[in-house]
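All protein chains of the complex are present and in place, except for one that has been dropped.
Which chain is which? They are A and B, in the order written, and residues in each are numbered from 1.
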Amino acid sequence: MTQRLLRTLMRPSLKDLAKTALLSGLALGLAFTAAPTHEAEAKDKFIFANSSAYNTMDPQALFDVGRVAYRLNLYDGLMRWLDNPPKLNLWLAESHKISSDGKKYTFKLKDAKFHDGSPVEAKDVVYSTERILALKKGAASLFVKVLKPGTTKAVDPKTVEFNLVKPSAIFLATIPEIHIMNSDLMKKHEKGGDWSSAWVSKNDAGSGSFKLKRYDPAKGFLAERFTDHFYGWGDKYLDEIEFRTVVEINSRVLGMMKGDFHGADGYMPQDQIKRLRTSKNVNVMEQESMRIFYFIIHNARAPMNDIHFRKALSYAFDYDGFIKNILSNSVARNPVPLPNNIWGAPSGVKGYTFDLKKAAEHLAKVKKPIREITIGALAGYGQTEQAAVLLQNALAKLGVKSKIVAETWPVASGKMRNEQQMYDLLPLWKSTYYADPNNWVGEMYYSPNVGSRNNSWYKDAQVDKWIAEAIETTDRKVREANYAKAATKVMDDAAGIFVYNTKWFGPYSKKVDGVRFSPIGNAQEMRWVYFK
Amino acid sequence: MKLFVLILNRFFWFFPTVLGLMIITFGISHVIPADPVAFLAGDNATNEQIEALRHQLGLDQPLHTQLTNYIFRLFQGDFGVSLYTLRPISDDLSSRLPATLELTLVSVLVSAMIGIPLGVFSAVHRNSALDHFLRIFTVSGLAMASFWFAILLQLLFAMEWNLTPLQGRVESWGPDVVTGFFLIDSIIAWDAEMLWDTVSHMFLPVATLAYPAMATIVRFTRAGVLNAMNSNYVLYEQSMGFPRSVIIWKYVLRNALIGTITQIGLIFGVLIANAVVVEAVFDWPGLGYYAVQSILQSDYNAIMGFTFVVGVIFIIVNLLVDISHGFIDPRESR
Partner (left out) sequence: MELTRFLIKKLVEDRVALLGVMLIFALFLAAFFAPVIATFPADVAEFHPKNRLLPPDDTFWFGTDRMGSDIYSRVLFGARITITIAIIAIGVSVLVGVPVGLIAGYYHGWFSEMLMRVSDIFLAVPQIVLAIAIAQTLGPSIENIILALSATYWPFWARLVYAETRSIQNETFVEACIALGASPWRIMVLHILPNISSSIIVRTTIGMGGTILTAATLGFLGLGAPAPSPEWGRMISESREFLPMAWWYATVPGIAIFLVVMGFNLLGDGLRDILDPRIRRSVSHDD
């Protein structure tokens, strides 16, 4: 009896199961066919595929190349770097004056509006400056030594005055990194002395060409054109820009080829660039950038503190093999700690070549036994690993043992500051934060910067003198000569292994035009771009 | 009564287990040789700036103070702020957990819906061509490295044949968040395009996760069915003249499923583990990849946050499996 009951109970359910399956299958099928095909290209929306995630929308929290897009497009500075070779242009400022002692900088502001309609005034510049000095993040390190809190003054609503502690030849070059924020709006969202950090990390307090519309740190950000931008608009522009985080190189490449993305980062491996060139949707723009690749050598630790060992290292790297074979000649050999194309770079310098005989000669002069050398590498950056392996290979031929330690950038950047933890060697890039030779040789080999920007522990009194002089004087000729001399000496001292200067290969959709490349900004400023 | 004691016992041990987990994680994460403060301060920061920032974040206090502060705040629901992004961890967790759960649950569903019938057929038509094929298929499923399988699928279906999207969870910005499960949310929003967007992005990741899960389910279902089919009561029914399909679908299946269902608890664990690499390969904004990133970046609060969440989920799932085990099979004493 129970079995018959169960049978009657079960049988309908089985039929029902079949029926539901069939129906849902039909429904699903209909849904699929009825759904419109996905058009990723809107005529007026530009989608850029970025390799890093945008963790914050606060322009003063970060200062790196990978996440520059929101700072460039949502915010303005008093001046702006444009084009290649980079030129410093007036931006929010319509004029500037420097006092004769080089300590007072006065800027007059143009008529500009913030995204919420309120005018950009001197008090906003003062607020932004005080904020970056107080938060000590991002680009603050560029200013803390020259500006003291409370010394920046709003002379009148349109005039702002910076009072430097001492004259600085690079102050003007770094001014674009103070992004002007809407002080009234910011103060409304201030919470517990955080300078509104919590609010502005997700919101927009800028005056830039585009206004933030949507932001999701896992996805990216979307911005729409700010019609009231002070610079004005011609008749060709983008209505919306979207910067999306796409971590995998292959995904970016495929998306470009399919036409899903209109732009992507310009420092991809050459193999992928070749692939992009074959696509009928993609136009690969090529420009010489200012981004050198080199090995940091720990100059203060044995045996690297012996110049002969360092010279041996410099002769032990297969520059040609690396540049020609691994990088398919997509970069230019750059033997000094300054990009070849910046003023102040010494000309006609030959630099070291791959010569194991010469390396052995120098090695013979080094005290034996030589311990195992630790070569660092950046996890996830295949090039650094390949460079490390090449060096290891050559060292092995010379009888020097080495091991490669690949760690992530957060780990490596922490170790770089500590004399004991820093690796013996670390291959790395140095990008353009501001277009001045000080950005490279001045930061990297100046002894007061040891532990922060000087991760080589290189200390040379002569080089220090040249650089100190070049930082203070505004005489271009003196500066040019000094940086050239400093760079040549650093190379002669083999304080690092200087390999190449990057070329930028920017993939952009064939449908767009107007892309302007500058080594700072890397062609991610969208206000010039439009669909043809 | 034994079951009740079991449940009570587990609940009693819940908090110490989680606490122990937190302590171990805290210890490990602070031994990891990365300095998130140096990274946060930026490439050009001076050492004074870094120390100032460290003090600001409270990271210069002794470890046990930091730990007690953290646990104290945790009880108030404050997961702290990511040292890498300075955003509240709870925001990250609440957006990423549904992403992983959705992926995992859909995979379990797909693998069960396909796997169970296949297992039954395989057992019923033992030694047929289908059976042999399935056995090869399932053994392969358990031998494949998920990350490799994911890359292969990407290579073929997305790169070469252009049939599916390459990565990500959705092309667009996703539906308005109601539950966090995009499938449900797009249906609530009545948006067919969004639904298709979501579904098409799930093909490859779900296929990658479901394959090994399906393999396990097929094998266990097959074994369970075969076992049941040779048991006494089935023989009895056969001799009583019950039609074969009735025997199979009503009685055999139900008993075979007992083993399979308990396996699903284990499968869930395997799926979460595989989800880590699948999320990495497919750029899926889920908890798994978030976990890996936080560890690699020494983001202490993030590590503690997701460990807590995942740990709690695991403990709950294990508890449910143990309980259901106790219910289903009263013979099993703990």
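The definition used in the following text is that a residue touches a chain if its C-beta (ideal position, glycine included) is under 8 Å from a C-beta of that chain, and two chains touch if they have at least 3 such contacts.
Quick caveat: nothing in here was measured; it's all calculated off a predicted structure.
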Touch criterion as defined above, residue of B:Ile28, B:Leu63 or B:Leu109 at the omitted chain: B:Ile28
Per the touch definition above, residue among A:Ile47, A:Ile241, A:Val331 or A:Leu390 touching the missing chain: A:Leu390
Touch with the omitted chain, as defined above, among B:Leu3, B:Ile187 or B:Ala223: B:Ala223
Chain B residues touching the omitted chain (full complex): 13, 16-18, 20-21, 24-25, 28-29, 31-33, 126-127, 135, 139-140, 142-148, 151-152, 155, 159-160, 219, 222-223, 226-227, 229-230, 269, 272-273, 276-277, 280, 288, 291-292, 295-296, 303, 307, 310-311, 314-315, 318, 333-334
For chain A, residues in touch with the removed chain: 248-250, 269, 271-272, 275, 318, 321-322, 324-326, 377, 379-380, 382, 385-386, 388-390, 392-393, 396, 403-407
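The rule we apply is simple: only the chains that are shown with their structure count from here on.
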Approximate Å spacing (C-alpha centroids) for the pair chain A, chain B: 35
Interface residues, chain B side, partner chain A - complex: 32-36, 38-47, 49-50, 52-53, 82, 84-87, 92, 95-96, 154, 158-159, 162, 166-168, 171, 173-174, 192-193, 195-197, 246, 249-250, 281, 283, 285, 296-298
Chain B contact footprint on chain A (complex, rising order): 6-7, 10, 14, 31-32, 34-36, 38, 40, 55-56, 58, 61-64, 136-142, 144, 197, 201-202, 214, 216-219, 222, 246-248, 250-251, 254-255, 258, 260, 379, 407-411, 413-415, 417, 421, 433, 443, 451-453
